[in-house]
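Working notes, structure below.
On to chain A.
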Amino acid sequence: MDAEDVRRATWRMAHEIVERNPDPSQLAIIGLQTGGVWLAERLARIVGEVTGGDVEMGTLDVAFYRDDIGLRPVLPEAATHIPVDLTGTTVVLVDDVLFTGRTIRAALNALGDYGRARAVQLAVMVDRGHRELPIRPDYVGKNLPTRRDEMVDATEEGVVIGDVQVP
Partner candidate 1 sequence: MVLKGGRVVDATGSRPADVLVQDGEIVSVTAKVSAVPPGTVVLDAGGCVVAPGLVDLHAHLRQPGNEEAETVETGSRAAALGGYTAVVAMPNTDPPIDTAAAVREVLDLGEEACCDVRPAGAITVGRRGEKLAPLAEMAGMGVRIFTDDGSGVQDARIMRRAMEYATALGVTLAEHCEDASLAGGGHMHEGEWSSRLGIAGQPAEAEELMVMRDLALARLTGCRLHFLHLSTAGSLAMVSGAKASGLDVTVEVTPHHFTLTDACVASYDPLFKVNPPLRTEADVAAVRSALSDGAVDAIATDHAPHTQESKEMPFQEAPPGMLGLETALGLALTELALPLERVLALMSWQPARIAGLASDHGGPVEPGRPANLCVIDPDARWVVDPAASASRSRNNPYGGRRLTGRVRHTLLRGEPVVVDGEAQR
Partner candidate 2 sequence: MTATQQAEKRTDATGAPRHLLAIDDLGPEGIGEVMRLTDSFVEVSRRPIPKVPALRGKTVASLFFEDSTRTRLSFETAARRLSADVMTFSAGSSSLSKGESLRDTVLTVEAMGVDAMVVRHSAAGVPTQVAGWVRGASVVNAGDGWHEHPTQALLDCYTIGRRKGGLEGLRIAIVGDVRHSRVARSCVTAFAGLGAHVTLVSPPTLLPASLAGWPVEVSHDFDSVLPKLDVVYLLRLQKERMTEALLPSLREYTATYGLTRRRAELLAPGAIVMHPGPVNRGVEVAAEVVDMDVSAVTEQVANGVAVRMAVLYLLLGSGVDLASA
């Protein structure tokens, strides 16, 4: 996908979010650090434009909820900033790439500590398959089948698939 493809997919996803969640005051769009933040910002902006209101946006670092702590170096990369009590809100979790599903599971655990959300939906730019947990996205930019050892990079500039660097 190039930058134009990404822009169009973002626009489409934002409209799908509005379609499903007509009242923006009930929404909170939370971007996962660090890959999902740019997408969350764009979605929040477009949803706000479309509905004519302001939608809450936040960021979440799930380092402390990961299930591989102690197996490899795990350090938080950036801030967690959740501006509102999430009780009764519909949260749209946003990430750049959906892979095994473990990051999203960690995010669901983390969200639980901020209040009891009414619902949690998931938006990702790329679904690359290879799920290890029963997690499925609600809004997808593009489905991209990949090999397990490939690396997928999804940003505003586009989506790129590369080989894993062998040390």
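Descriptive notes on the structure:
Note that in this section a contact is a pair of C-beta atoms (placed from the backbone, for glycine too) under 8 Å apart; a residue touches a chain by one contact, two chains touch by 3 or more; residues count from 1.
How were these candidates chosen? In short, all candidates are chains of the complex that A comes from, given by their letters.
Because the structure is predicted, anything quoted here is derived from the model rather than measured.
Every option in 1 or 2 belongs to this complex, yet chain A touches just one of them, candidate 2.
By the touch rule above, chain A contacts candidate 2 in their complex via residues 61, 63-65, 69-76, 79-81, 85, 109-110, 113-115.
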